[in-house]
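Missing here is one protein chain; the remaining ones are kept as they sit in the complex.
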Amino acid sequence: MGKYICKRLLWMIVIVLGTAFIIFTILYFTPGDPARVIAGGNATAADVENMRHIMGLDRSYWVQLRDFLYHSFLKLDLGNSWVYNKPVMAELLIRLPRTFIIGLSAMALNLTAGLLMGIFAATHEGRWQDSLTMAIAMVFVSCPDFWVALMMILLFSAKLGWLPAYGIGGPQYYIMPIICSALGGIAVNARQTRASMLGVFREDYITTARAKGQRERYVVTKHMFPNALMPIITSIGSGFARIVAGSAVIESVFSVPGIGLYLLTAINSRDYPVVRACVLFFAIFTAVVMLLVDLVYAFVDPRIKAKYSSVRRRTKK
Amino acid sequence: MSKQNEQFLSVSELEVIYTSRKRTIQAVNRVSFSMEQGETLALVGETGAGKTTIAKAILGILPNPPARLVGGEIWFDGEQLTGMPEAQMLDIRGGKIAMIFQDPMTALNPLMTIGEQIVEGLLLHNDYSRQEAEVRAKEMLETVGIPAERFMEYPFEFSGGMKQRVVIAMALACNPLLLLADEPTTALDVTIQAQVLDLIKELKQKNNTSMILITHDLGVVAETSDNVAVVYAGKIIEYGTKEMIFLHPSHPYTRGLFNSLPGTKGNEKRLKPIAGSLPDPTCLPAGCTFAPRCPLASEECRTGDTPYREISPGHYCRCCLQKQEE
Partner (left out) sequence: MMMQKRDLQKTSLLTETFQRIWDNAGARAGVILLAVIVLACLGAPAIAPYGLNDMDIQNMFRGPSLKHICGTDAMGRDLFSRLLYGGRYSLALGFCAAVFGASVGIVIGCVAGYCGGRIETIIMRFLDIWSSLPSMLLCILISATLGAGFFNTVLALAVGNVPNGARLIRGQILSEVSKEYLEAAESINCSKLSIMFRHLLPNVISPLIVDATMGIGMTITMAAALSYIGLGVQPPTPEWGAMLADARTHILNYPYLIMFPGLVIALTVLAINLIGDGLRDAMDPKLRK
């Protein structure tokens, strides 16, 4: 088991380094001259040259890349924002909790609501409860999340005045962002759970369990659900990625000063250090989630656990 | 004919239909038979004849959306199973009547240890504590030839034959009065088949368990059963003791089954299968369902009602061409 974890960790490092390389390269070749932007509209050519030297942009590609990787990973220094001249890392850490709260809560909502809806639909297959639940899921997944966000602001802030539309503060500021982030994922989870449960319904071991005289309720919870869980765990992982990516848009609508909004503003103002830092953060986060999902899989499914378990077991047969 | 509620098992006029999309399929068409305690009855027939459906109907585990029991009565040990409230049925299922299924590879929950699966059944039907159930489960494992240390292992760690033994252990753990065995050896190698059959016979004798053995293998029938019922297209077309059926097969279908067995003398050039195939269950032919394939069919067979007659004491046949013997 330990070997497996080590392998995956190693692979994760490769992925993060690869992502760092890609993002650096993309930004390097982006048209437009950051030095000019930072120097300002009134700068002379000499000023721009000067600025370019200060920012270290006159060095070769490989030197800049090496510098970037060295500072980011070995010294954990993500540089200073070109626009504010403040350390990026500090700002990231301040904004982290907000994005996390929205992301994790949305994920939790995703899971509970999605699973319940899916199980409900599957156990009532073919009847109106099934059709209704799936229709609701279909509507959820079709509406663009930022549009729903705008409509919710319209209803709950403008018309009813129950919830604040912008900013952060107490829990009431987070309610709408969390719900909007979760909607798409709830739908996907519900559909996935339903499909998974229906697949398990027809399995022989379910008939065996019934033939033993087990109550239907326990057949569902003890036999069907754990087996249906496998594909669902995978979609949890990708659900997380979805939410994380959507955070940019949601934070934009609700003006939540989180990492997503940080990224967007930085893109618009060509603040490359911030862009690189945010992208790296998202990449690491996604990779960690994927690793956790794989580990959960390995723990839950005895077949996979056995593959990576000690050799001792195998020689026993 | 003794009263239904006095016989060990009595099935009368059982009718089961399957509805799929817009079609209705008559899977079991007014089947009647009965059993004594300790007896082994073999249900023989081609795949799709309705044998498994009969067994599932007895146990009350017909898959409810497509299948429905629409007629007939089933009496077991003095109680009527058809129409019994589910709570009572749960006690009988797995307790007094147990079932083992055809494919051992998929019959066990891959995420539960085999020990846990046996214990589950034990706890449902007995007042054991957890420890007592585990002890009993380990006993059962030993009885079927699996070392008790493998109690905590998962199904994927066992071969097909051993999985089937686990299934048998699971079924017999609560000492059922009646065992329904649905082609228990079909999915296994021939050598393992023999072992599993012997095991079943041994356990049966020890506890005087009655058994309904569903199979399409006449060799297995010869080895294990007392009585035989031949099922064709949802009806029993011949019934009798093993000797009667093997030595005096009367229905053309039964005769065809025996004729189609490759002989051991080595002088046969071709197999002699029964011509044609099972009729389409959505539109069964009028009259005798076997008539389209029967080499002896007459006009009366195709149109009239084929009566189920006792052609000799204890030997029944559903065929117009049979005359009362003796």
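Residue numbering begins at 1 within each chain, and the chains themselves are lettered A and B in the order written.
We adopt the following convention: contacts are C-beta pairs under 8 Å (C-beta built on N, C-alpha and C of every residue); 3 or more make two chains touch, one makes a residue touch a chain.
Nothing here was measured: the structure is a model prediction, and the numbers come from that model.
*Asks:* Out of all the chains shown, which come into contact with the hidden one?
*Replies:* A
*Asks:* Pick from A:40, A:56, A:97 or A:144: which residue touches the chain that isn't shown?
*Replies:* Going through A:40, A:56, A:97 or A:144 one by one, A:144 is the residue touching the chain not shown.
*Asks:* Can you work out which residue in A:39, A:249 or A:274 touches the chain that's missing from view?
*Replies:* A:249
*Asks:* Kindly note down the residues of chain A that lie in touch with the hidden chain.
*Replies:* 14-15, 18-19, 22-23, 26-27, 29-31, 138-139, 141-147, 150-151, 153-154, 158, 241-242, 244-246, 248-249, 252, 263-264, 267-268, 275, 279, 282-283, 286-287, 290
The criterion applied here is as follows: only the chains that are shown with their structure count from here on.
*Asks:* Which whole number of Å gives the spacing of the CA centres of chain A and chain B?
*Replies:* Centre-to-centre distance between chain A and chain B: 53 Å.
*Asks:* Touching chain B in the complex: which residues of chain A?
*Replies:* 125-126, 203-205, 207-215, 222-223, 226-227, 300-303, 306, 317
*Asks:* Could you please specify the touching residues of chain B with respect to chain A in the complex?
*Replies:* Contact set of chain B toward chain A: 59, 61, 65, 90-95, 98-99, 101, 103, 106-112, 120-121, 124-125, 154, 156-157, 167, 170.
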